[in-house]
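What follows is a single structure, written as structure tokens, with notes after it.
Complex shown without one protein chain; remaining protein chains in place.
Letters A and B mark the chains in the order given here, with residues in each chain numbered from 1 onward.
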Amino acid sequence: MSVTGAHPGIFDGLPAAPRPEPGGNYLTQTRGLRSWLLTLDHKRIALMYMLGVLSAYLLGGCFALALRAILFHHNTQVFAGNPARTWEFYNNMFTLHGAVMVFMFVIPAIPAVIGNFVLPMMLGAKDVAFPKLNLASFYCWVGGGLFFCFILLKGVLNVAFPALIHLWGPGGLDTGWTFYTPYSTTTNSAVISATLGAFILGFSSILTGVNFIASIHMLRPRGMGWFRMPLLLWALYATAVIQVLATPVLGITLLLLIAERTLHVGIFDPALGGDPILYQHFFWFYSHPAVYIMILPAMGIISEVISVFSRKHIFGYNFIAASSLAIAFIGFLVWGHHMFVSGQSPLADAVFSLLTFAVAVPSAIKTFNWTMTLYKGDIHLKTPLLYILMAIFLFTIGGLTGLFLGSLSVDVQVHDTYFVVAHFHYVMMGTTLFAFVGGLYYWWPKMFGRMYSENFARWAAVVAFVGMNLTFFVQFIMGAQGMPRRYATYPAQFTIYHQISTIGAFTMGLGMFLVLLNLLHSLKFGKKAPPNPWGSNSLEWQTTSPPPTENFKTRPVPGDPYDYTGWRYVSEEEGYVRIQPPPAAPVPAAP
Amino acid sequence: MARTPPSADVVPDQAQAVALARYRAPVEVLPDPHQHLAHHFDTPKQQFDAAKVGMWIFLATEILMFGGLFVAYSVWRANHPEVFLYAHTKLFRYLGATNTVILICSSFTMACAVRAAQLNQRRLTVFLLALTLCGGVGFLCVKAVEYTREYRDGDFVGVLNIYQQAVYGKNAAKIHIGEEPQTHAGASTQGQGASATTVALVPSSATRASSPAPSPWPLGLEVSKVTPAPPGPAGLRAGLRIGDEDLPTPKPFSLTWNELPPFAKAHTHQFFQLYFLMTGLHAIHVIVGMSLILWVLIRAARGSFNQYYYTPVDLVGLYWHLVDLIWIFLFPLLYLIH
Partner (left out) sequence: MMPILAQIGSRLWMPPAASSFAGNTDWLFYFVYWVSVIMFLLIMGLIVYFVIRYRHRPGNPVPRSATAHATVLELTWTIVPALVMLFMFEKGFHGLIDETTPPDYAYTINVTAYQWGWNFSYPNGATSNELHVPLDVPVKVVLASQDVIHGFFIPAFRVKKDVVPGRYNTAWFEATRLPPVRSDGKRYFDLFCTQYCGMAHSRMRAKVFVQDSTSFQHWLDATANWVAHTPPAVAGHKLYQIKGCMQCHSDQPNTIIVGPSFHNLWGHTQVMSNGEKITVNENYVRQSILDPGAKIVSGFQNDMPSFRGRIKDDEITAIIAWLQSISDKGPKPLPMTAPKAQAQAHTPGTAPKQGGQH
């Protein structure tokens, strides 16, 4: 029986869902470690990526908790009688926290995990365009990650056995994740390993981007024009464009940094006639668009989930799609706002400030459209929607505080303070993480064929949300008051804010732990998931949960992804089934 | 069975397939157009187009990567035009021109190889690929000669540059700064540990006392006595006797290398750092391209390609053209400065 075929049973409320074939699904069709490590199946690669990025998140989270713990008191002494070692430890913690979270978690999280899993299925395809590149991308990620693990290991062992420094050089990393020269070319820590790691992680990102662009261009099924794609695909497309165009510039920047350290070429070294500000231009030419690599896919998930759970067509499809591209485009032109106080000309400041405000407009458009999607809907406040609403909450705060940073004279005050720290954590960590977790909850039944405990999941969400706001909202206040970032010790007047922030961080850690518990529990004890538990009309739900290796037994026919009128909830199924046959394919299926 | 013409949508060019049927050497079985079709593509054409799209995107990333260096080049050249002007005279222009010709020829043979693969001419494909490979080897050989000679002349990056060492290096000559511009921060940007060999211009009181008449140099700088840097790698030391030179009348912007003052020579590392980074990265790309050509050459010799499946040859060809193209930009930017 076919997934989409019309037969009389459908109209009797009988399950129209395809039953799992005896052959099993993509999780069970082949077994053994080799079948995972060498798989070309995008779904398995996505799951391996998930395991990887969640480990990176755990690692980065531990660093974050360590540095928040140090900041609980304004002059913490971890190593008694040796303040310098405490400061060095703190500097290593915030650097590794930033580097691991940015390069290994936030950038790959949504594209490589959720995008990899969902994108081909949304296209009704069997795989991404280049499955081997997809696997290569994963191993690039692993390779880059090993460099960071190596740095960490070296750092730890060097502290334990100082003699090892002579054997294998310095460990640890204390430059900040931005590797600003000339500090990064003079410091005695493992900068070369870190930049090589970031360089290889960049390759991973590029390969994913190439794959997504080619897939969306070449694998769209007949009947799915550009403006009938789910918005997540638009978001991933815009993301991939940024990945492909910006990452190589980071690559060359890091290579120049390595050349600077090893060969003393002096491109960025003022002692040799170079210019350290040039490094900042290079670095932010990548790293500002990278911020949109982190946030755009999150916006795509928000658009998907908010529409499905409102049982209502997304509001302003064209504006949301166009704003994704607008953000991707303008995002390339705003890097200079990281250098408002570095001494660039006021004219450059003005241009970058204006463009920064310009990039706020499409973000605002998206927010308004999401809000209006809820209007007169039929809202099911399930866990994914709860996360997505929290993400909008956090994004609104993060986005609005961006206006302070874009206003030149105000930026002078809050630049390089905790205000900035709070701002980008609200956007990158708040919005992206909550959308990512919301997306995980949303596609979890499709990934593993299991449902999770709704109530437990909602409570975990609330704990994490409260922790998130406790941690970062006070940082806006102390930032405005002048508390600089990257301080291991600080004036006593900021103590109360730091203490609230630290308590919040641990609350958030608890929340994320509960999320993990909830999801792991579902794998073993969760109820079996129906093919379409949420009633979405996009193609990935029109197959079994979990899908077979080739995704679809019969190729599905795309329709309007946000038209839910064809689906009805059937309680015996605990999911949605079609109440009418899909429209006939506009063109005959491919041979 | 063997002669069944494939259906229209899988043959890139049916007329071509018919035509080549006449020219092909010993006629065997026509290859199966779907032999190399991956399971997630519908038609070989879709697969081929996808591969092409992917390759073009990848080439865009390569161009952006070099773009970073071109930006650095523009910034440096705008900041130090005179350095570029006199430093580039040290390059071996004729070797560079030879390399340009070699690369253009190899690009041509590569294009021919792609065409031959399309026409299923296996031997011709292998021959042309081998020719292209020879072009790559030739290019690298010439480049190696250039690098060796530049290295021997002491023209190298940053603090490894022999003139830079002689003037600023650890055992630097005693430089007198005529009108000492040193403020409280001055030019002394050497941090503690900042590449240990860069030492700021701190005039020693001894040389100041014995300083000769006002400097004839526009920079207000003069070398009273330069002792050569300590022996570097073998050969590096050849022929550097800056201190013995007689300083000619200054004619800025129209000096030959030998007329330049040591201080100006010491700044040429700013040009050579870009020269080595750009050509070095390009050479790495040449090596990667040659490895890829070798790979398709072996596959072609084994008969992996036919008129329905020659994607790897085509993509490697694109990559090789890009390598060629980048050199076409590098050559005038580095060798032909006016």
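Keep in mind that, in the parts below, a residue touches a chain if its C-beta (ideal position, glycine included) is under 8 Å from a C-beta of that chain, and two chains touch if they have at least 3 such contacts.
Remember, predicted model here, so these are calculated numbers, not experimental data.
Only one of A:403, A:462 or A:520 touches the chain withheld from this view, namely A:403.
Per the touch definition above, the residue from A:35, A:262 or A:371 contacting the chain not shown is A:371.
Within the complete assembly, A:360 is the residue of A:146, A:360 or A:503 that touches the hidden chain.
For the chain left out of this panel, the touching residue among A:350, A:462 or A:523 is A:350. By the touch criterion stated above, the residues of chain A touching the omitted chain are 81-84, 87-88, 90-91, 174-176, 180, 182-183, 186-187, 270-271, 274-277, 310-319, 340-343, 346, 349-350, 353-354, 357-358, 360-361, 364-365, 367-369, 371-372, 374-381, 389, 392-393, 396-397, 400-401, 403-404, 406-413, 415-417, 477, 480-482, 484-493, 562-563, 565.
Criterion: only the chains that are shown with their structure count from here on.
Between the Cα centres of chain A and chain B there is a gap of 36 Å. For chain A in complex with chain B, the touching residues are 120, 125-131, 133, 182, 185-186, 188, 206, 209-211, 213-215, 217-219, 244-249, 251-253, 255-256, 259-260, 263-267, 269-273, 275, 278, 282, 550, 590-591. Across the complex, chain B meets chain A through its residues 38-40, 42-43, 46, 49-51, 53-54, 57-58, 60-62, 64-69, 71-72, 75-76, 79-80, 157-160, 164, 189-195, 197-198, 200, 267, 269-270, 273-274, 276-277, 281.
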